[in-house]
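Of the protein chains in this complex, all but one are displayed in their positions.
By letter and in written order, the chains are A and B; residue numbering begins at 1 in each of them.
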Amino acid sequence: MALRHANGSKPQMSDLYLFRASLRDMLRPRRVAAAVLLATLPVALAIAWRSTTPGAAFNPGLVYNIMAGGIVFGFTLVILAVLFATGVVSQEVEQKTIVYLLTRPVSRARVLLARFAAAAVTVTAIVWVSCVLVALVAYGPADIAQSRLARDLLVLPIGVLAYGSVFLLAATIIPKPLIYGLLFAFGWESWVAMIPGSFQRMSIMAYLRVLAPHPQMATSERGPAEMLQALNPETIAVHTAWLVIAALIPVALGLALLAFSVREYAPKDDAE
Amino acid sequence: MSDTPSQSAHSPIADLSYRTYDGPLRTHYVRWWVIARASLRLAMKKRGYWPLVALASFPYLMVGIMLYISKRTGMAGMLTAMGGDLYQNAFFAAYSWSLFSVFLLALLTGNAAIAGDTRANALQVYLSKPITKLDYLVGKWAGLFITVASASLIPATVLYLFVLGLYYQDGFLGEHPALILQAIAVSVLPGVLHTSVLLGFSAVAKTPRVAAALYAAFYFALGPISQITAGILGQAGHTQQAALASRMSMSGILSEVAMHVLDAKPMPGRFGGQHGLSQLPEPPLLPIVLTLAGLVLAGLAIARARVRAVEVVRG
Partner (left out) sequence: MIELTNASRWYGQVIGLNDVTCTVPAGITALLGPNGAGKSTLIKLVTGQLKPTTGQVKVLGQTPFANGRVYRRMGYCPETDGFYEDMTGREFVTMLAAMAGLRGEELAKRVAEALHIVGMEQSADRKLGGYSKGMRQRIKVAQAIVHSPDLLILDEPLNGLDPVGRHEMSELFRQFGRQGKCVLISSHILYEVEQMTSNILLLYRGRLLAQGDVYQIRALIDRHPHRVAIRTDNPRGLAMALLALPCVLSLRISENGTKQLELETRDPEAFYSQLPDLVLAGGFHVTGFESPDNNLESVFRYLTQG
């Protein structure tokens, strides 16, 4: 699995061109519109919450934690990681452009890395914007430093890489990875948290919630806040979470690069 | 260059040249069924089809086991923890646990319903045949509906027959004469909703993958939106509206309508169909039914508007 250019030179123009072209592909107008919609979803809800709550009763920390923790981390990050990371390979195969990428004197690993980097940058930008806007709505510009925004901005790209690398690996070995990615992201990740014991350690979100906890106020009522609070495990140590995520990303990415370097990706001649 | 001998009206050599088909032509009533049948065949060939069907059937198996244990031990357990009738609660539990699998099945088999034809330029081929756009849409809808609904309907029917066999001598049939109809009505609900909405997304998207992505994002986004909106409204003291908002996800709508049709009570906690929101009052059914109908009609309207026989090239 060579990471050098085919003529022995270091990564240069071809990588940049491929990265830029991939980034442009990711940021097509329709995609940007859909991404903006997703990014502003928690912002709209935060605005609605703020406007329906009288001044003194409004709790910016609660609002931020629920929107950032529940929607940005729990939904936007995950679904964008599924869509973009699986699309790195499967979209190229589906639109039959993979043929051009694989018959160039650029190693397959480098091609995959460039496209994955573009996907990761795109998703990170979207979730960052979402998180910043939520913080601004919840806290206002003056008090934004009181929020957990800085920590979230650090952990979000880690989450993008963690989920992205896993879904990228799925995309390199499974023909139609989107369904399986969704099953993992919204089936497994949800159900495993409900199983008592250590099963939650098999969930990526469990580790991310340790790195970026979003605690809500304890209430006697069983409402959505309580439900979301239940998703924050407290039994995994922070250093364990860092170790696991730090190991997961290179392992999943490395396996994806290896798989992409040795497997065949010839598009089918038929439409389906 | 042809080797066929020349023929005349009185030639002993038969006319071996090309002839148009002069056999019987079927009536126009089955045009949509041709398309539906083709969709069904395609769906059943997909790799994930049978595993997802098995996954969707598994809850019914589990509930059957729970009912069997209940019969043996005389204890209904979690099925009647919130009150209500054992059998109705059982069907509701199996139904609500299978909703996610049915969604995935719909996504797998339905994303390419129209988007696949768009990508392959097959729409022009379809609509150049002597069929109407309505035939095409009805055929696509029927094919997808049968695929999705059967994943709920067949296991529900099997469960009903099992329950009938298990509890017949306890007067089950006399006490629940309409349960089979309720179970059937409820089983087809996910098929109706997923088919209609997914058809709309498939008509909008250029490729099956984009259609699947759009529908998945829509499906999963509604969950947290509804929950958080309910929380916002609840905190503001609008409990009725909060209760209504909390049901306004795809699975929430399906669960709520099914619960009313079956007159069932969900199991407690996260294992119920109500996502643990037992403190909120029961919302009115009419807005939920109207939302369901609205989603169905919107999906169909979008599909109807987007299906065109011409390819529009821009730039």
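Convention: contacts are C-beta pairs under 8 Å (C-beta built on N, C-alpha and C of every residue); 3 or more make two chains touch, one makes a residue touch a chain.
Quick caveat, the model's predicted, so the values are computed rather than measured.
Among A:47, A:102 or A:153, only A:102 touches the chain that is left out of the view. The omitted chain makes contact with chain A at the following residues, 2, 5-7, 12-14, 16-18, 21, 24-25, 28, 95-97, 99-108, 261-262, 264-267, 269.
Assume only the chains that are shown with their structure count from here on.
Centroids built from CA atoms put chain B at 29 Å from chain A. Of all residues in chain B, those touching chain A in their complex are 42, 47-48, 100, 104, 107-108, 112, 116, 119-120, 122, 207-209, 212-214, 216-217, 220-221, 223-225, 227-236, 246, 270, 275-280. Residues 34, 38, 41, 45, 48-49, 52-53, 57, 66-67, 70-71, 74-75, 79, 82-83, 87, 90-91, 94-95, 175-176, 178-179, 182-183, 186-187, 194, 221-227, 271-272 of chain A are the ones touching chain B in the complex.
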